[in-house]
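Report on the structure given below.
Just one protein chain is left out here, and the rest sit where they should.
Then we have chain A:
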Amino acid sequence: MAALLLRQVGRHCLRAHLSPQLCIRNWSLPMAMSICHRGTGMALSAGVSLFGLSALLLPGNFESHLELVKSLCLGPSLIYTAKFALVFPLMYHTWNGIRHLMWDLGKGLKIPQLYQSGVAVLVLTVLSSVGLAAM
């Protein structure tokens, strides 16, 4: 019964030209967090590269760019949201990175520990992002 259902779901994915693993495999927290670790890493890399390249290519110094943003007179809630959006992927990648380093030391590799540390990372991410964005 489950096999039939799975085959139906997989077929739907193939019709949408998606990899069937995305639909057939049961999503788990560690799997999703691993993908997010890579995703945040790539996003942060892109941000750093954009920053470095714009220093080389764009006219004007950093202060002038900040003045431009100030002149937009954005509301404080929008500024907080923007800061949160910047800090959230950094915090996630940092905390999950520590989790990865713990695994490299051979610690916390049991399945229940995986889920516990995963939840801890998510909680720490939200708390630290909220805190840092408020600074």
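FYI, a residue touches a chain if its C-beta (ideal position, glycine included) is under 8 Å from a C-beta of that chain, and two chains touch if they have at least 3 such contacts; residues count from 1.
Here is the rule we go by: contacts and distances are computed from a predicted model.
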| request: Choose one: "Secretogranin-3", "Neuroguidin", "Succinate dehydrogenase [ubiquinone] cytochrome b small subunit" or "Large ribosomal subunit protein bL32m". The correct choice is the protein name in UniProt for the chain not shown. | output: "Succinate dehydrogenase [ubiquinone] cytochrome b small subunit"
| request: Looking beyond the chains shown, say which of A:32, A:53, A:85 or A:120 touches the absent one. | output: A:53
| field | Residue ranges of chain A at the interface with the undisplayed chain | value | 38, 41-42, 44-45, 48-49, 51-56, 61-63, 66, 69-70, 79, 83, 94, 97-98, 101, 104, 135
